[in-house]
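Let's look at chain A:
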Amino acid sequence: MSQPLIEFDRLSVQFATEQGVARAVQDVSFAIQAGESVAVVGESGCGKSVTALSLMGLLPPAPACRLGGEVRLDAANLLALPPAAWRPLRGRDIAMVFQEPMSALNPVLSVGEQLMEPLLTHRQLSPAAAWQQAIALLQQVGIARPEAIAASYPHQLSGGMLQRVMLAIAISCQPRLLIADEPTTALDVTIQAQILDLLRRLQQASGMALLLITHDLGIVAEMADRVVVMYAGRVVETGSVRDIFRHPQHPYTQGLLASRPVPGRRLARLAAIPGQVPSPLALPDHCAFAERCPHARPACLHRQPVLQATSPTQQAACLLLSTEEAA
Partner candidate 1 sequence: AATNPSAIPAQAKARKDTIVGAISAPQGIFNPYLFSNGWDENVTEVIFGRLVGLDAQGKLRAEQAESWQVSKDGLQYTLKLRKGLKFSDGSPFTADDVAFTLTFLHDPAYDGGTDISLAKIKGGDAYKAGKASSVEGIKVLNPQTIQITVTEPGATTLQLIGGPVLSRAWYGRGYQPGKLDDLRQYSSKPLGAGPYIYDKFVPGQEVRFHANPYYFAGKPAVPNFIYRITSDATKLQLFQTGETDLEGFSINADNIEQLKALGFANLNIYNSSDYSLIEFNHNKPALKDVRVRQALTYALDRKKLVDVVYQGYGSVATLPLSPVSWAYDTKGVNPYNFDPAKAAALLDQAGWKLGSDGIREKGGQKLVVTLLATKSLFNDALIPIAKENFKRVGVELRPEVSDFNALLAKRKAGNFDLATFRTSGLNDPHDGVARFRSTENEVGYKNAQVDKLINAGNGTLDIGKRKAIYHQLYQVLANDAPLILLANRKLLYVNSSRIGNYQPDVFNGIFGSLPKLKIQY
Partner candidate 2 sequence: MRTYVLRRLLGAIPLLFGASLLIFLVFALTPGDFIDGNINLTPQRAAELKALYGLDRPLWARYLGWLSQLLHGDLGFSLQHQIPVSTLLGQYLWSSFLLALVSLLLYWTLSLAVGVLAAVRPYSWFDRVVTLLVFAAMSFPVFFLCLLLIKWFAVDLGWLPVGGMISIGSNATGWDYALDVARHMVLPVLTLVMLQAGGLTRYVRASMLDALAMDCVRTARAKGLPERVVILRHALRNALLPLIALLGFELPGLFAGAIVTEKIFNWPGVGHIHIDTLAARDYPVLMSFTLLLAVLTIVGNLLADVLSALADPRIRLR
């Protein structure tokens, strides 16, 4: 395998909060190759966004937030960089699209101005050239009257339009990696389809890698090459999209797949996962899923499983899969 574009190596993130330490991300390791689409799925609060933000250097500064492990871009550890050295990477090498386009854009600046900013900062274009480029970018994301839209303010546009604008901003400096953090959650299905389409086209056109964060398995199936399943701050399973959907190994992944009603395939009851996600303030030292796991054994309440390869392309972190347990 060639040198990955991005590599998370035992990343852990802790927040100091009023109620105690929140262990948002623990020991997360995975890599993204150039041009690859990786999806991170998991329930709310399992650390998806925090993982992505750690890559952008957008987490709050210490002591509110403590980082461990490494995040490497082209083999250079980003976490060791001073903030000033990190800044030029943002927006140029790595770009990010957020969940709520409405609040992600500045309400007092026009869309065009916001679109020009990275061009002026990273590509040192003249304002006039940046404006031209901004128009071109809007056209590229399928906006019909780019001049008019560039001159308008976020509140004048619909959610779908704004998400297109966000995408235009993200791709403006031809990043090598685009992080899309639940880019369509706030949108209607029909608009979601448009945005996913667009995302796919852009990726194909520019060859950038995509880190797609979502809780919707349908989107994962449509968009990703590889999937990372997270639960309570840890990676519980990772593998190619086919591996994950065809033979999920981890009971959590299995549960997730089974708990969605599938159109046209109606069951009397869904296979719900009982219980609830543990609070990041009170994570157990053993497998965090043990309490909800239908297959849990006594050992699960004592040990923390680690990721193990179950096939050349797939890994899962479950004691049930470990060889010694099987023995």
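Remarks
One rule holds in what follows: a residue touches a chain if its C-beta (ideal position, glycine included) is under 8 Å from a C-beta of that chain, and two chains touch if they have at least 3 such contacts; residues count from 1.
Regarding selection, all candidates are chains of the complex that A comes from, given by their letters.
Because the structure is a prediction, the values reported are computed rather than measured.
In the assembled complex, chain A touches candidate 2, while the other choices in 1 or 2 stay out of touch. Residues of chain A that touch candidate 2 in their complex: 56, 58, 83, 87-92, 95-96, 98, 100, 103-110, 117-118, 121-122, 152-153, 155-156, 166, 169.
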